[in-house]
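Removed: one protein chain of the complex. Kept in place: all other protein chains.
The block that comes next holds subunit A.
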Amino acid sequence: MAKSFDVRRQPGFTAIAMLCFVLLYLPILLLVAYSFNAGQSISQWEGLSLRWYASAWQNDQIQSATILSVTIAVTAAFLATSVAVLAALATTRVKPWRGQTVAFAMINQPLMVPEIVTAVSLLIFFAMIKVATGYTGLWYLIIAHTAFCIPFAYMPIRARLQGMNLSLEQAGADLYGTPVKVFRYITLPQLWPGILAGGMLSFVISLDDVVITEFVKSAGQDTLPTYMLGQLRRNITPEINAISTALLAISILMVTAMFFFSRTRK
């Protein structure tokens, strides 16, 4: 054996890994590329143009779907993060207590139950409420989104809280700080990165949801993903690619930001 022997090498593994990265990104890159196509086609290149962005921008349906998507995502992310902070305070850095398992199971439940099952159950439940109250507004969607965002908001907040020392809070309490003041001036400033991460994650998760929204929405309540799903039956133009690219950009920005955020913290 002339060459130095590398114990870590496995024949073909690097090639498969490279192929894997190419396969992961090629479809997305093509989708993005065709959003800039001058022609009608999503597979034949006819020159560079922003016409589909302009046409998406001027499309009334897309406009209202965008507003609805953002409204729901912002509200749901805010609500989910708020209640997740409180829940994390009750379940982290405390002595184990009876019922803790139930609380964890409840919080993680949206991750375990298949989305289609949750969607169907909410369809039935909200249909009952709609009949009983006559209310068909936006709050059904907001509450549904809040529920499945809670575990995503909870995870980074809990992780952050676990890494925090209780001694500062105890010092605050020793100096006659009320629980509210201790939380406001000691816990919250330290917890902030976790809260931000949880909020961003919730926002992205809510923005991307299709299945639950599709089943819960009332007539005329299309979000961007359900609008796109509805367009499938028609002739697809690069307009869909343009919306997709915009949504992709938001997700990628947020995930990358979170990555560097959690990295510099260490």
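Methods note: a residue touches a chain if its C-beta (ideal position, glycine included) is under 8 Å from a C-beta of that chain, and two chains touch if they have at least 3 such contacts; residues count from 1.
The rule is short, and it goes like this: contacts and distances are computed from a predicted model.
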Name of the absent chain as recorded in UniProt (options "Carbon-phosphorus lyase complex subunit PhnI", "Cytochrome c oxidase subunit 1", "ABC transporter permease" or "FAD/NAD(P)-binding protein"): "ABC transporter permease"
Among A:Ala38, A:Val120, A:Leu138 or A:Leu196, residue touching the chain not depicted: A:Val120
Selected from A:Thr14, A:Thr101 or A:Ser218 as touching the chain missing from the view: A:Thr14
Of A:Leu86, A:Ala171 or A:Leu188, the residue in touch with the unshown chain: A:Leu86
In subunit A, positions touching the absent partner: 5, 7-14, 16-17, 19-21, 23-28, 30-31, 34, 41-44, 79, 82-84, 86-87, 89-91, 94, 97, 103, 106-107, 109-110, 112-125, 127-128, 143-144, 146-148, 150, 154, 179, 204, 207-208, 210-211, 215, 225, 228-229, 232, 236, 240-241, 244, 247-248, 251-252, 254-256, 259, 263
